[in-house]
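Here it is, the structure, as structure tokens.
Right, chain A next:
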Amino acid sequence: MTPEEIFDKLKEKFGEGKILRLTLPSQNGFDVCDPFIDVEPLAMTELADFLKHDKDLAFDQCCCISGVDLKDDLQVVYHLFSMSKLHKICIKATAKRDNPIVGTTAHTWGVANWLERETWDMFGIKFKDHPDHRRILLEEDWEGFPLRKDYKFPRFWRGMEVTPEEEEGTYGTQD
Partner candidate 1 sequence: MDNILVWTMISILVMVGLVSVVGIISIYLERKVSAFMQDRLGPMEVGFGSLANAIIGKKTFKEGRIGLAQSLADGLKLLQKEDIVPKGADVFLFKLAPMIVFGGTFAAFAALPLAEYFVPADINIGLFYILAISSFGVTGILMAGWASNNKWGLLGALRSTAQMVSYEIPIGVSLISIVMICGTLSLKEMVLAQSGWFWNWHLFGAISHNGAIGIVLLPVMFINFLIYFTCSLAETNRAPFDIPEAESELVAGYHTEYTGMRFAIFFLAEYGAIFVGNAIAVTLFLGGWNSGIPMLDEANIPGIAPLIFITKVFVLIFVVMWVRWTLPRLRVDQLMNLCWKYLIPFTLFTFFYVTIYKVFLT
Partner candidate 2 sequence: MSLDGILEEGVITTTVDGVLNWAKKSSIWPMGFGLACCAIEMMATGASRFDMARFGCEVFRPSPRQCDLMIVAGTVTMKMAVRVKRLYEQMPEPKYVISMGSCSNCGGPYWQHGYHVLKGVDRIIPVDVYVPGCPPRPEALLEGIFKLQEKINQQTIAKKLVV
């Protein structure tokens, strides 16, 4: 199915409030992009369920869940693919920066469990009722979310120097 059909099908199933808009290449300022649908973050859970279990959508492979820091708000990008129907779609959920919460999709795709934990670990985007909401790559007592643009490198961690000031050029240049 083409991205427009998918968009219309979702719009008529979930209505205006949840499915915001569809963007095709060279629209809304994107020269190059895969067609994506902007979605209201908290609606992600049942949207994911519908996307997977609907007969003619059948998005059974969740390729990738990535977080993006857009300076004013945080965005979670889902790339989905259907093995049987051989079509793909990209869904974006944009959440406010101060309290970013997105509905979890861990119950529909098994891989989403870890991918969402990694997004939480790197960006600090909370996933509502995620089964195992822990950090996956960093230790639990690591402060800050590293992949945010305004992240300051820690000076010490558990007594070990993380960013020492050596005479050969500065470590951890914060740019």
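What to note about this one:
Everything that follows uses one rule, which is that a contact is a pair of C-beta atoms (placed from the backbone, for glycine too) under 8 Å apart; a residue touches a chain by one contact, two chains touch by 3 or more; residues count from 1.
Behind the choice of candidates: all candidates are chains of the complex that A comes from, given by their letters.
Note that the structure is predicted; figures quoted are calculated from it, not measured.
Touch, as defined above, links chain A to just one of 1 or 2 in this complex, and that is 2. Listing the residues of chain A that touch candidate 2 in their complex gives 137-139, 146, 151, 153-154, 157-158, 160-164, 166, 169, 171-173.
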